[in-house]
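Input: one structure, supplied below.
A single protein chain has been omitted; all remaining protein chains appear in their positions.
Our next item is chain A:
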Amino acid sequence: MAYTEEELKKELETKEYEYGFYTNIESDTFPKGLNEDIVRAISKKKNEPEWMTEWRLDAFRIWEKMEEPEWANVHYEKPDFQAISYYSAPKAADPNKSLEDVDPDLLEMYRKLGISVDEQKRLQNVAVDIVVDSVSVATTFKKTLAEKGIIFMPISEAIQEHPELVKKYMGTVVPKTDNFYAALNSAVFTDGSFCYIPKGVRCPMELSTYFRINEGGTGQFERTLVIADESSYVSYLEGCTAPSRDENQLHAAVVELIALDDAEIKYSTVQNWFPGDKEGKGGVYNFVTKRGLCETNSKISWTQVETGSAVTWKYPSCILKGNNSVGEFYSIAVTNNFQQADTGTKMIHLGKNTKSTIISKGISAGQSQNSYRGLVQVNSRAENARNFSQCDSLLMGNRCGAHTFPYIEAKNKSAQIEHEATTSKIGEDQIFYCNQRGIDTEKAIALIVNGFSKEVLNKLPMEFAVEAQKLLEISLEGSVG
């Protein structure tokens, strides 16, 4: 991603302008810093009931006593939590901005990804002239969902409209005390999605934040809660293949999935936030806590494609509580330039006959560091637990690193656990073979990388998979010279 000084200056300028834009509606941006008053104010702003305010304050008090974790294999300058504004109104479209003002590199990337002009404008916060398309799509979606009894709305609305569900499930999978960032998120989250699939309902479409039905961009502290009631099925997509240049440096999201008996949740993520420039300046810190709880005969499947963010710290996990439950984790993590990723999963086997599969593909290029960190735990009562893990790393160039930290803990004799990991580079003979057939080196590498990631790409929903494949190519562009 070319990013010259001039362009950086330009972006800084726009940023300043945006800031000025906000000061006009002063009440919509909170002063910097975090204390109990701010937490109360956020809660008030959202018009939340008393119990929610208390819940947030409790989380805040826990957070205050916690220390930032340091065990991950990433190095970064720690964010100053008192220098962040914890609430700002969703960005309004800027009427004076047109597509011509946008970084041409970004537009080029959109073109490669095949994103429509409208979508491009929306992503760049440019006023969209023709809105008919998206509005009509959204209304049809909403109608179909309502017919099935599916609740899909922003979490702030859910707190108002379905407090019984939120109260019952929020914080049960990721408790406030879980970790530093989860506690912070619990105290200050402002945005996020809530989804409830009633008993026996199969959600007819991929619920997605990409064709976002609920308004507003992704928040800095996003909170997602997905509940699949007995025998239901849902596929949920998060994120977007298009690069978004969010000026929020710190992202600390929490995602909780609850799969009740015989339910299935498929959660796919594509993350392509600003990874910083070629010198490693800037970029988003992505510290996410994602966890799912599986009851009897249920299944949770995580699929992720991680190409963005300067620092990623993310472990989508499954607690296999019910008997015969299944957890899956498919991941591709690509790091280039100075990116750092420490990602993986936790599979906690508690119930009998539980199964888990982990397929993780790491690709490091440039001077990036890519780590897989996983835990497979079989508790003493988890009879016949089965796990298969595979972690493959691909290194491009000799200045990047690939690391694996798999923890395997077995306390039951009937457990069967297999773990495999390999690290290698793209074979010269493979590239030669492609060259010989008239495919240039860059294309050949894209081809090989796609083959390497195929197992995971196959798990993505169709339209996502095509884009993700292109995204891999673009992320690695110019990494081989």
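Points to keep in mind about this one:
As a working rule, a contact is a pair of C-beta atoms (placed from the backbone, for glycine too) under 8 Å apart; a residue touches a chain by one contact, two chains touch by 3 or more; residues count from 1.
To be clear about the criterion, contacts and distances are computed from a predicted model.
When the listed names "Sarcosine oxidase subunit delta", "Iron-regulated ABC transporter permease protein SufD", "Chemotaxis protein CheX" or "NADH-quinone oxidoreductase subunit K" are checked against UniProt, the chain not shown comes out as "Iron-regulated ABC transporter permease protein SufD".
Within the set A:416, A:435 or A:458, the residue that contacts the chain not displayed is A:416. Of A:184, A:234, A:358 or A:396, it is A:396 that touches the chain left out of the display. For the chain missing from the display, the contacting residue among A:35, A:380 or A:458 is A:380, taking the whole complex into account. Looking at A:404, A:453 or A:475, the residue that reaches the missing chain in the full complex is A:404. Counting the whole complex, the residues of chain A in touch with the unshown chain are 71, 378, 380, 393, 395-425.
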